[in-house]
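Heads up, one of the protein chains got dropped from this complex, but the rest are sitting where they should.
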Amino acid sequence: MQTFAKKRIEILIERALLKRLTEKLERTGVSGYSVAPVVGGRGRAGRWEADGQVGAAAGMFVVWCIVDPVRLDELLQAVFAVVAQQVGLVSVGDVEVVRPERF
Amino acid sequence: MQTFAKKRIEILIERALLKRLTEKLERTGVSGYSVAPVVGGRGRAGRWEADGQVGAAAGMFVVWCIVDPVRLDELLQAVFAVVAQQVGLVSVGDVEVVRPERF
Amino acid sequence: MQTFAKKRIEILIERALLKRLTEKLERTGVSGYSVAPVVGGRGRAGRWEADGQVGAAAGMFVVWCIVDPVRLDELLQAVFAVVAQQVGLVSVGDVEVVRPERF
Amino acid sequence: MEDTLLALAAQNLVSPSVLFFGMGLGASLGRSDLSVPEAIARFLSLYLLISIGFRGGAEVAHQGLTPALALTILAGVVLSAGLPFIAYAFLRGAGLDHINAAAVAGHYGSISAVTFVAVTGALTQLALPYDGYMIAVAAAMETPAIFSALMIARSREGRGSGDMSGDFLREIALNGSIVALLGAFAVGCITGERGMTSLKPFLLDAFPGFLCVFLLDMGLIAGRGLRDGWKSLSVPVAGFAWIMPFIGAAFAALFAWLIGLSAGSTAVLMTLGASASYIAVPAAMRLALPAANPAIALTLSLGLTFPFNLIVGIPLYIAAAQMIAR
Amino acid sequence: MEDTLLALAAQNLVSPSVLFFGMGLGASLGRSDLSVPEAIARFLSLYLLISIGFRGGAEVAHQGLTPALALTILAGVVLSAGLPFIAYAFLRGAGLDHINAAAVAGHYGSISAVTFVAVTGALTQLALPYDGYMIAVAAAMETPAIFSALMIARSREGRGSGDMSGDFLREIALNGSIVALLGAFAVGCITGERGMTSLKPFLLDAFPGFLCVFLLDMGLIAGRGLRDGWKSLSVPVAGFAWIMPFIGAAFAALFAWLIGLSAGSTAVLMTLGASASYIAVPAAMRLALPAANPAIALTLSLGLTFPFNLIVGIPLYIAAAQMIAR
Partner (left out) sequence: MEDTLLALAAQNLVSPSVLFFGMGLGASLGRSDLSVPEAIARFLSLYLLISIGFRGGAEVAHQGLTPALALTILAGVVLSAGLPFIAYAFLRGAGLDHINAAAVAGHYGSISAVTFVAVTGALTQLALPYDGYMIAVAAAMETPAIFSALMIARSREGRGSGDMSGDFLREIALNGSIVALLGAFAVGCITGERGMTSLKPFLLDAFPGFLCVFLLDMGLIAGRGLRDGWKSLSVPVAGFAWIMPFIGAAFAALFAWLIGLSAGSTAVLMTLGASASYIAVPAAMRLALPAANPAIALTLSLGLTFPFNLIVGIPLYIAAAQMIAR
């Protein structure tokens, strides 16, 4: 099958900031994004686990977004407007998709 | 360590279709696949969240599958036989593995 | 935005071994890692599902870690010291990050 | 009579469960971040099905089966299979496209377990007896509507639009909510009084509490649906959600009268006819009619019809049933 | 008097809920893999808020509102808004940096729902009555502290350090725990006795059990916090966690005395003043003061102040309240 090159942006974000990030993504006009749970990890701020947590501050999510390479920079700007101060690990990878018109 | 190039296919799929997709994957003879939960997102059909959902129609999963590049096309065909009509975002990335005989 | 090339190591691991893996990662001095749930899959050992499981042996996680390419080999050695005998699917992909000093 | 009716409507309106539904609805429309974790919502739904099923079974073990059972189940199946055709015609008239009309129609032939709970609760309060086997009737009404919806969908687009493989049939027949309901019904039938004694604190006494949390969640979901989904609804289509219940209830009343059901059982059958599925049918429709937009059906059935039945419909059906039943 | 006090402290210490907290703490410090799934922990927290709110509402439906209500709510708001300034001064004196001191201060102006439950439980055991509307006071005390913390943070760093957009205000006001608490309170007010009868087995009888599991979980979390977090705490900062409760309780006692609250209500207001938030405030602080380290506030409020209030504080506040109340 013919495939087309896109970029996959992945953002680790705290629960408290998730809504701001997704609203920001929507305003930049991305075609879509997905959110998955993260249940633990370790970073500069030490180790954490989701188990047993109750507060709206506890927990992290990974948000990813497949976009056309030409829109990458604009999107990164938008993302960093939200995650600059807080935790928020942003990485970009290459993927191929089959239906390019969706992105 | 010596590494070997493989392909990583990632498919976003609705709960209702998950079983069909995995059965299809098994029939094509892939060595394995993994399924992880997605808890929300946005696409052409609007925004959704897993929280509070009860029905067997609610929810999405991400299925991924590491395969040898020579088998990629065959697998994409199989996947698109299931996801063609419904939501189902398919993307392919490059990965390196250490134990190539597993795939 | 300027981006920098890093490696993304992804390890599928059983619940029973998760703690050993993350402690090993910490000892190698990685800057961080994240853990996400996997809810099902199929491999050489057959199919499994997380639903309904109660034991501390049941369930798998995916652990990922973004590192500088120069540290990749050392990290793979450490990872394989833990996952060699058990299930533990290790793959490595390329990603770009914006803040290289974090890794 | 009218007094009781109004009093019941008023009382239903301020019952804890309806108020919790309203609280969820309000929180969600106001964009509060209140939420029920998915695992809990799924458990609550399983709990309700098991509790409802078990109590129905224990009731049957107690009362025995009346000869009307077979007839009532038959009536239920006919209602479930027939109502989608009427609903489809209505929806097409209201301007909905073919495939979405078929999918929505399937939801309205089937039933809502929580609406069933609400009517039986109201009957208990009014000391109007109904037959324990009505839960088996409810179970029998879950799926026939699905097949009618598929037949309607195919009638126009040919084989392609509705998958009816053996696998699909098995998935429909063995879907988790039917297995839980009928399985618990069977356990209730077999263990009867003895089982009831040991399970009463969990399945009976705690039920109103669990129901409130479930309805809080349903309110949250309905609010989310209304917030995003109302744009895809025209006024006539929205009107369908409040008129169709009367059509379903009327046909059910006719059958109940023909069979000669008691006033209580008549009210239950009417409520089943008037209610619309939002758990079992949506999944089947995603599989069989993937081109349909699931948000339309969910907004109609959970956002409009469900609260309508809870507050307005049930008191009316009970009043009508008391006049109809012989 | 003193005897009762000591007896109460001793009894509190060996109450099942405190013991389960201790069990969680021990398991976690000993690095056991015991854990409560996140979905369950979130449900337990929702359940507790609904139960507390509903019972408060039902109590108000029963007792009616006393004129002191408005004054007591006002006192609560003043306490919640004022205590952070004192806490901030203390913490700065103890050597904590500006932004972390502001964030921690916000936690100590707000309240802990489970500490509220503990004091009302102890009062019930001692047959000391308190006003049902105190739960509304607790709800009113949740958020003012957040705004004080932001004002403190901004006082030095200018507009940048604290986001106060309309969105942020809405998020704070409609955060899930306040909606659940006040929503259930309203349902309790409206349905009163009747609602209580149907929900009693779930919301009242099962409460001590659910509370134990919740406290087991809180112990696990507190242990994790202490294990990782004690390194970031100096002795004076840790001391704050055990001294600040007395300051909060003292101011609350003063207000209670001015209003003329009963001994029971005085004890409740003192406990609210003395308790620190670990559910609602942390999320607001992450949004508004992202530069603050959340582990510090959580270790102080959940790891040190919470068990301190449970074991030492509450008996003292009750004893003092009995002497103060007119």
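In order of appearance the chains are A, B, C, D and E, and numbering begins at 1 in each one.
Just so we're on the same page, a contact is a pair of C-beta atoms (placed from the backbone, for glycine too) under 8 Å apart; a residue touches a chain by one contact, two chains touch by 3 or more.
Note that this is a predicted model, so its numbers are computed, not measured.
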| item | value |
| --- | --- |
| Missing chain: touched chains present in the view | C, D, E |
| Selected from D:Val179, D:Ile243 or D:Ala291 as touching the chain missing from the view | D:Val179 |
| Positions on chain E where the hidden chain makes contact | 14-16, 19-20, 23, 26-27, 30-40, 201, 205-206, 208-210, 212-213, 216 |
| Missing-chain contacts mapped onto chain C | 14-17, 19-20, 39, 45-47, 49-59, 85-86 |
| Those residues of chain D which, in the complete complex, touch the missing chain | 37-40, 42-43, 46-47, 50, 170-171, 174-176, 179-180, 183-184, 186-187, 190-191, 195, 198-199, 201-203, 206 |
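Going forward, only the chains that are shown with their structure count from here on.
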| item | value |
| --- | --- |
| Set of chains whose contacts include both chain D and chain B | none |
| Chain whose mean Cα position lies farthest from chain E | B |
| Same-residue or different-residue interface between chain B and chain C, half as cut-off | different |
| Remotest chain, chain C as reference, centres from CA atoms | D |
| Interchain centroid distance [CA atoms averaged], chain B/chain C, Å | 19 |
| Distance from chain E to chain D - Cα centre to Cα centre, in angstrom | 41 |
| Residues within chain E bordering two or more other chains | 37-38, 42, 171, 175-176 |
| Touching two or more other chains - residues of chain C | 36-37, 93-94 |
| Every chain pair meeting the contact rule | A-B, A-C, A-E, B-C, B-D, D-E |
